[in-house]
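For this view, one protein chain was removed and the others were kept in their places.
Chain naming follows the written order as A, B and C, and within any one chain the residues start at number 1.
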């Protein structure tokens, strides 16, 4: 992970700003021979696309991806895949206030302090719009995974909005696509709708917790001690805008458990080892166990809100700022497809890394 | 981060196993001219060293570090620094049980499945003993930081043992060295002692939460979007054995806040911008603000416990396992100096990266 | 250097194929605050552009670069710079022959064997057209160098065409732009013109040797032992299409010298150390001395020629092939701006690396 590149063998470099000509991802290291069309990528971009309901920014971007390289006669060639998305809805506006003042809780001030220049239009590079490029790259990763581990699946969903958690007994993955929150708890979805309506009207915002479950991946992915699968998943999720915490399996709650409670007992199943629980989130010693891989992260509430907040100007004078514009009252909602994309990239990368080092030949059990 | 190397410009590669000849760290990219002796490193190793009280493993290792390269006439030369530690207390024992069975909650099974071979003596490469090499590397990073940012400090401490949290109103950093838990809450230390005694006697173990505060670092460290300071801190902490969750600032709790509550308001102080709170943990948009950098992580309870747990053998037969030996009832205690070391390495690396790209010339405010 | 990315801190990833929608370079790690417009890049692309005289391919490409990100209000922001070039002259033709047969001396067969698929249109990714992206990236590097080391210059030129070498006593850098060969020897240029005319008419091609001199760079760039300045220069040049040999200073001829002849004696000049010769090519122990940095490389003759050559088809049948189309009789000519671009990227990268590790504070002499 260096600056704007992510991954070891399957490497994604994203580029672009919110209100410049466009953005995209340069994907290097994809296996050759993977069937890939623009619609394979577009389907995931459409899922992330803003403006689909009243809980996401009303900016309307077509987010149409163009594949500029790396695909020939419908399959990947093994050379870099350039995924480009033109910006189309950069509404002309007066940026005067944002250009001169720093929004509290936003990257405005740190970009300025680091670089001495920042593209203040819509947040520039620090805009959540950058995540469209991740989703596009994730579409490529998913296409490759479909070929390498056809039975595998990667599913993201929201498990908490503000302080309101889902009820785990009501989880039904079929519900995820049926509500604007991508939550598997249909009743929570209804409750959250009312709460978010109220917050949105008050010009405020709220955080959320997203979870991703990756099923059907083999044991053996990940490598000690700095190339652990959970290390790379944590980095991938923490790199998403506004994320402040990442958990694997039990996560922070693991601190409260005893060794007896926490260790997942092992037995022999028809297809190899199986576990009587999954506190580990499918990863032991940084290496996948073959169980579901479970990663979770918290998204802070958008700092772009209508309530006036105290701040300073570039010249150091005390001021106040209100962020008008078209923002997400719960930006966590749109983080769901982003999280899936990052998980897909990490898992594909580790499949290739493992195949490179070990050849995929593993220690048999039983 | 690739397999066993960590960092971009300040790069640490650790090597070695628990019960082999030794272990160590190869440190590349250290600035030249940094005063460094073995005792500068040894002091941190001594802090981590096991067997110092009844709450850590009774294995007795001198953990004496030898600097084999990269230092001449008492200062670093800018070439690789090899830090080697010989293992001395590899008590001879019968490993038969551990060699044939997989400890639940341990990396035994995943190493086997990935590599088809594992050094089962004391956990081999997956042993917490690997962290001694990190602490040694952290000693080098601290020496370089002392030269580059003399006023900076990095302080780790325990904030939760099992479900028992400290009382934030009682925090006194002067207390940290006064108790075996490295906790800044003296009263919690007393309470935890009683609890852990009881757990230890029952052959069980418990998790913990560690926090690290880095003070005195300049604004501008970290880079969007995959080289964020919090991304690298998250990866660094998640790479430590047994860590299951990582938080920056508010962490997972950020999900529950509103935008109004979460955004740290900015005012102008005598030395530049200052903030009326630090929900962000000193990082906005992946770049340091100049506030305290706060990172926190959960360590799961050791899976090496005396209570029998169901497992399988290499041949797939159902079995039970008890892990005798000299294990930590709360391995989180020894994670404190490890966390400090990882934070030191990440912060130095980002200081060098920032100096490389921007020359340290930054946007003035006021 | 990993697949399609080049550089450590200043990183260039090129993408695109000869006859796809376009190609370009994703440039990451550029210092912020560097003045940059499309015309700063275009000027170098125009130098490389084909079809400017009868000695280069008659393909006509506008090679117009568009900066899609990373520049705001005329200066770089420190975030990724996407340089995109649309292909415009992909003349429709029947690729049947090239699609089924492998051109001897060309990457056709190895791409097929490695990937099981290749974009045969115009050579796809293996086309010399890829070098346009390098030249674009080099334009960015030059802009940054102009700010960091304003007195420095990087000059490429041809010193040999086929077996015909320039006369070093006639070298005049002012001549380089005055002839189609970018050679500093005006008389050689005239002789080569006649020779190449004849070769071109006979449907044949010829190799060349290119030299690059970088002047005005400080001592101290490069790092032992695998990050040597000459290591990275060698890799950069060898990565250019059709290059088969790379030399620093005396190059291969160093083998024939004695130690007495080869070592450049040192004396003290008004601005520091100076040398009575430059056999070393400005690099000792992988680190720049402050003298002119001299790198040289050989380009093999294009394998795309009109003379029939024996080959096989994809199905393994014996065949012959003639490469019609618009090819360069001496592809080395267009390698000159490419070499300058690669040198610029490497030198900027090492300036940033050196600043990162050492802060640019160096050992004084005198």
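Heads up, the rule we're going with is that contacts are C-beta pairs under 8 Å (C-beta built on N, C-alpha and C of every residue); 3 or more make two chains touch, one makes a residue touch a chain.
These numbers were taken from a predicted model, which means no experiment stands behind them.
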item: Candidate in contact with the missing chain, chosen from C:152, C:209, C:293 or C:339; value: C:209
item: Residue in contact with the excluded chain [from A:37, A:198 or A:357]; value: A:357
item: Identified contact with the non-displayed chain, of C:247, C:292 or C:340; value: C:247
item: Where the missing chain touches chain C, by residue; value: 1-6, 8, 14, 102-107, 109-118, 125-126, 130, 160-163, 199, 204-209, 219-228, 230-232, 234-235, 237-239, 241, 244-268, 273, 276, 279-281, 283-290, 298-305, 307, 309-312, 314-318, 332, 354, 358, 361-366
item: Absent chain, residues of chain B that touch it; value: 2-5, 11, 13-17, 20-24, 26, 28-29, 32-33, 66, 68-70, 72-73, 75, 77-82, 84, 114-119, 124-125
item: Residues belonging to chain A that touch the chain removed from view; value: 9, 29-33, 78-79, 223-224, 352-353, 355-359, 361
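The definition used in the following text is that only the chains that are shown with their structure count from here on.
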item: Farthest chain relative to chain B (centres taken as mean CA coordinates); value: C
item: Centroid spacing, where centroids are CA-atom means, of chain B and chain C in whole angstrom; value: 45
item: Approximate Å spacing (C-alpha centroids) for the pair chain A, chain C; value: 38
item: Distance from chain B to chain A - Cα centre to Cα centre, in angstrom; value: 26
item: For chain C, residues contacting two or more additional chains; value: 29, 32-33, 78-79
